[in-house]
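Presenting chain A:
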Amino acid sequence: MFPMLSQVFKKIFKKPFTNLFPVKYAPKSMKKFKEDVEKKKIKTNPPIPLPENFRGKILYDKEKCIGCQLCIKVCPPKAIEFKKEEKKIRIYVARCIFCSQCNDICPVGALNMSSDFLLASDNKLEENLIVE
Partner candidate 1 sequence: MNLIQQMPAILIGMPLIAAFLTPIIDRVNKKIRNGFVIVVLILEEIFMITLAWHVFTNGIAIYTMGASNPSIVPLQAAVPIRIVLEIDGMSAFMGLISATVCLAAGIYSISFIKEGNGKGKYYTLLLIMLVGMLGMEFTGDLFNLFVFLEILSITSCALIAYRNWYGDAVEGAFKYMVVSNIAALFVLFAIGLLYSRYDLLNIAAISKIMEYGSLEKIALVLLVSAFAMKCGAVPMHFWAPDSYTVAPAPITAILVSASQASLYALFRTCFSLYGNLMDYHSIGIVLILFGLLSMFIGVTMALPQKDIKRLMAYHAVSQTGYMLLGVGVGLYLLGSSNFNTYGVKAMEGGIFHIINHAMYKGLLFLTAGAIFYRLKTRNLNEMGGLAHTMKFTSIFFIIGALAIAGIPPFNGFASKLLIYEACYKVNPILSIIAMLVSILTLASFVKVFHSAFMGPKLHDVEEAPKSLLIGMGILTFVIILFGLFPGWVVNNIVHPAVTALANRIDYINAVMGG
Partner candidate 2 sequence: MKHDYEISVGPIHPALKEPIMLRVTLEGEEIVDVDVIASQNHRGIEWIGMNRNNVIQSLYLAERICGICNFCHPSNLVMAIEEIADIEPPERAQYIRVIQGELERIHSHLLWAGVAAHELGFDTLLHYVWMVREKVMDVLEEVNGNRVTKAIIMYGGVRRDITERHVPKIRKMISYYREAFGKLAELFLEDDTIKKRTRNIGVLKKKDAIKLAAAGPTARASGVKKDVRQDFPYFAYPDFDIHAITPDELIGYTIGDVYDRIVVRLLEVKQSLEIIEEALNEMPSGEIIYEKKLVKLMAKIKNSEGEAVARYEAPRGEDIHYVMLKKGYEPLYSWKVRAPTYINILSWRPMLLGYQIADIPIIAASIDPCLSCTNRFAVVKNGEEKIMSGEYFHKLSVEKTRRIK
């Protein structure tokens, strides 16, 4: 009849499935919490483990880049800008769709995907979100 009822009842006594990232409940003060974390006073719970080839924020090895602009050609959202003077590129993470297509095409392997994914910000052009 109601198979869920017994399920639900049993679940009360079971450990929740939740991954407690970053902490169990909201702290009273987020700022203080951050400070405490920095001072290592509080331990935060890690996010769910990332796989090896996770596609996070892009990494750019400026030294390696030869300015061939192939990455710009394939980038679906046109997130990459060519800096003419330097013959280098600039990538806007707020535009990037994390497809890693540019990594594949770059002839010198100057581009890579990191595992950095906590990118939320109130400024879409902040330093952290521009790779050059």
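Everything below uses one rule, namely that contacts are C-beta pairs under 8 Å (C-beta built on N, C-alpha and C of every residue); 3 or more make two chains touch, one makes a residue touch a chain; residues count from 1.
Candidate selection criterion: all candidates are chains of the complex that A comes from, given by their letters.
Computed from a prediction, not measured in an experiment: that's the story for all the values here.
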{"item": "Pick from 1 or 2, the complex member that touches chain A", "value": "2"}
{"item": "List of chain A residues in touch with candidate 2 within their complex", "value": "1-4, 7-8, 17, 48, 50-55, 70, 73-76, 97-101, 104-105, 113"}
